[in-house]
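Part of the complex only, each chain left as placed.
Chain lettering (A and B) follows the sequence in which the chains are written, and residue indices restart at 1 in each chain.
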Amino acid sequence: MSSPNARPLGVALIGYEFMGRAHSQAWRTVGAAFEVPPIERRVIVGRDEQKVAAAATRLGWQSHATDWREVLEREDVDIIDICTPGFLHAEIAIAALEAGKHVLCEKPIANDTAEAERMVEAARRAQERGQVAALGHTYRRVAALAQARALVESGRLGRLLQARASYLQDWLVDENAPMSWRLRRETAGSGALGDIGSHAIDQIQFLTGQRATSVRGRLETVVPERPGPDGPERVTVDDAAWATLELEGGAIASIEASRLAGGRKNQLVIELYGTEGSLRFDLEALNELWFLDATVPAAEQGFTRILVTEPDHPYVEGWWPPGHTLGWENAFTNQAYDLLRAITEDVPFSPDFADGLALQRVLDAIIASDAADGASVQVP
Amino acid sequence: MSSPNARPLGVALIGYEFMGRAHSQAWRTVGAAFEVPPIERRVIVGRDEQKVAAAATRLGWQSHATDWREVLEREDVDIIDICTPGFLHAEIAIAALEAGKHVLCEKPIANDTAEAERMVEAARRAQERGQVAALGHTYRRVAALAQARALVESGRLGRLLQARASYLQDWLVDENAPMSWRLRRETAGSGALGDIGSHAIDQIQFLTGQRATSVRGRLETVVPERPGPDGPERVTVDDAAWATLELEGGAIASIEASRLAGGRKNQLVIELYGTEGSLRFDLEALNELWFLDATVPAAEQGFTRILVTEPDHPYVEGWWPPGHTLGWENAFTNQAYDLLRAITEDVPFSPDFADGLALQRVLDAIIASDAADGASVQVP
């Protein structure tokens, strides 16, 4: 894949919490699952020295550091994988790209559009230098969703008539769940819409291959106050959001995101309806893709439960025999594989920062629509 | 139930198409399923003498007639069951009520709000005379939905946080499906919103026991032209609709109706999310109710598939042993049972015409919101 005497690609991971753990698992396993150039897990970065040292040991990194700027200067580091909170993405990603590194940045791209625009500009310049700037909308690498995209791309759905996506969780169902930084606009940036609604919208645009051109949106904070240390505090982000998106091709996609849906732990459901076929996916059962082929005679028509574990399915060759299901984490390994291919084989990586900016603009438009009492807002 | 020497209640059915067939089945079977006063299926009414005569024979009515006004004068007719197209509802229902008859009127209550208001006024007067004016939102009598209402009413869901209802069909997926009267506003009154979205909204209000206070809506005609006899014609009703409803208690309900969802034949899905429990129902599998009890320990929590065929479930006593499932039609029999109880036992029948008017106002508000580019509209 790479020239035989090239040195291994060095990876640095910034962040060691939930996403840091998931990305570590990916870097740890990608070489076993797929044929990729050699990599070295050089360094993991975090502000708390004790914690990041422990993380390095536990997650399998050669070293740790507390200052990401120093890491950017290391010659033996080629890839900067950014798993920090969103408000740090822009600063680190731009610096890393300017330092000549390839970058994988977790979603959301940034806390606001201005930041995202600067990131896109930095990525544009870096790409001209042969660097990769990748955005971590990892669900695009769930095998069933990659297979869904393949079906759409090959025309099996005909012309898209309608789409639906909902992302439901339930960790705010308890009305007495305490106030936290994730429920304040200043610290969290956004609520259900930005956190999980963004996945729903990304999937709609990814699967259909169509951008949203205008939106109508609604945000609600159904539980407006939650207990803080000194009494009730005001929740300043949405705990549920709804939108309708007009897509380029004329179809409408409905979007729903919620943290109030009791029993829905991580339920991203996507449905696509075309003139010749339909698709359904549920992240809580991510090995299954439901496909309806409308060209089959009516008496035999229906949704087919495809267990996406066949060698012909995307990414599955790297894993196990048919019927041996994959988990949530494998998509991160698939993502690392695609990133390494992008770096060494010049295969474009999607989504890039421009896709992230475009998504951010859809989210902004939804917020603007809600602020305008639901009126339609064009996506720039 | 009724006084022993009372003569049987005479029923007249107006209309013999799809709904006429379903109502006939109900009148034919209600006495076997439930303990009700004796009834006689006196007369079926339709404009085409030959067809209505054949329908009388086939559907088991003692006689037929072509003029509903004559039927209103018959002494041996006590109940007028109106299964005509919606634009005739007001005229017939008001006349029947004024003639002293009990009335069961299929949904939608009327073609417009003015008509519905007159019907409500006629019903109010009739109710004072002891007559029943019932509206045929039959799905309220699907056993699983009646059981769902019972669970909500007994507090098993706690405080409602969020609701979702979608009614998806697919008979317009074919872009070359021909133009018809059902796709013209003048003749059909409305499209997907009024036809099936109305069921979704009725269920939300019925199950939660909460009225919508304001709405935001969107209607779309995704396939704007369809082939007519002399070339393409313009479709003037919506083929899909979306809305968010603010309910009295503060929760938001999302609504979606579509005739473009390939493979969804008659899929009314309802989800309710409360602080202590959640519910899910799908009309395509109408014997099942999915209930999550959030008070159960987390390690054992999940959606429970209740097969609603137990003697303790609503209406099931009239039917078969556990596990012997019911079909779509049985709800009509359950409805006839409730109507007869309302007439002879003074048990209120819900929904009444006022409920139908209230629902009509929600639909109007959604249409008004769409006309206002999605802005919120109060429900009067």
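Some notes on this structure:
Throughout what follows, a residue touches a chain if its C-beta (ideal position, glycine included) is under 8 Å from a C-beta of that chain, and two chains touch if they have at least 3 such contacts.
All figures in this text were calculated on a predicted structure; none of them were measured in a lab.
Counting all copies of the one sequence in the full complex of this file gives 4, of which 2 are shown in place.
To be clear about the criterion, only the chains that are shown with their structure count from here on.
Distance between chain A and chain B, defined via averaged C-alpha coordinates, is recorded as 42 Å. By the touch criterion given at the top, residues 159, 161-162, 164, 166, 170, 173-175, 216, 218, 220, 222-223, 240, 242, 244, 250-252, 254, 256, 258, 260-264, 271, 273-278, 292, 294, 301-303, 369, 372-376 of chain B touch chain A in their complex.
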